[in-house]
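Chains shown are a subset, placed as in the full complex.
Chains here go by letter, A and B, matching the order in which they are written, and residues are numbered from 1 within each.
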Amino acid sequence: MTFADLHAEVQQFYARQMHLLDAGDGEGWAGTFTADGVFAMPSAPEPVRGRPTLAAGVHEAAAKLRAAGEVHRHIVGMVAVEPLPDGTLKVDSYAQIVATPRGGHPRLHLMCVCHDLLVREKGQLRVRERRVTRDDRP
Amino acid sequence: MTFADLHAEVQQFYARQMHLLDAGDGEGWAGTFTADGVFAMPSAPEPVRGRPTLAAGVHEAAAKLRAAGEVHRHIVGMVAVEPLPDGTLKVDSYAQIVATPRGGHPRLHLMCVCHDLLVREKGQLRVRERRVTRDDRP
């Protein structure tokens, strides 16, 4: 497997993962994490662990957005892929979150940095660990 | 042809296509569609079909931007490529449109989702069908 193969797969992984997230597909999104996957985000006091909790977080966020009449898009860019000796992938990226109210103007809601550890399970990339920081809370 | 080959070609295709669009090169941009290519966008009541009409739309938009003293940039991201059994490519992506007035501050003008059907003609990728939705008009 060349670096180009790996890079394309990682880019595709993030595209699909963010499409699932922004569509509010909690189970689909949680399935892109390992069963015991961990997501440490700035808005939660403790890291979230495991697919049921990850999925529930997406459903909750989607319900809030529907109630507020807003659409969110997660746009991941500047993806740096570093294959580690143990076969896992360290991936650092930037994530813009864009919010658009129904009938209104889009705005850049949050600017984040995403530190992932990706592993391969049954041929598929999955997040074992994700740590996200917000630029407004350095 | 590996998935990496395809992925790189698709990314390059969008980069060039958006450069042509933002430069106001109507003919160049229309040439990235098939001769009977269709573009369904939210701001038009009917889908636009065929290169002459596609090119005319770009020229009209470019003239308006020049008159308004604004530059627009189309930034496509989160590109998910799905090769279909018939050899065409289903590509879903996000598109940010950034507007910058001369001497002013850039703003996120529109947040869109782009659903493309790409085909290969004489070795080149082309859009047979493009459907764009705006997040402010769900």
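List of remarks:
Definition applied: a residue touches a chain if its C-beta (ideal position, glycine included) is under 8 Å from a C-beta of that chain, and two chains touch if they have at least 3 such contacts.
Since the model is a prediction, treat every value here as computed from it, not as a measurement.
For this complex of identical protein chains, the structure file gives a whole-complex count of 3 copies, while the figure shows 2.
To be clear about the criterion, only the chains that are shown with their structure count from here on.
If you average the Cα atoms of chain A and of chain B, the two centres end up 25 Å apart. Residues 2, 4-5, 7-9, 11-12, 14-16, 18-19, 71, 73-77, 98, 100-108 of chain A are the ones that touch chain B when the two sit in their complex. Chain B contributes residues 2-4, 6-8, 11, 77-81, 92-94, 96, 107-111, 135-138 to its touches with chain A in the complex.
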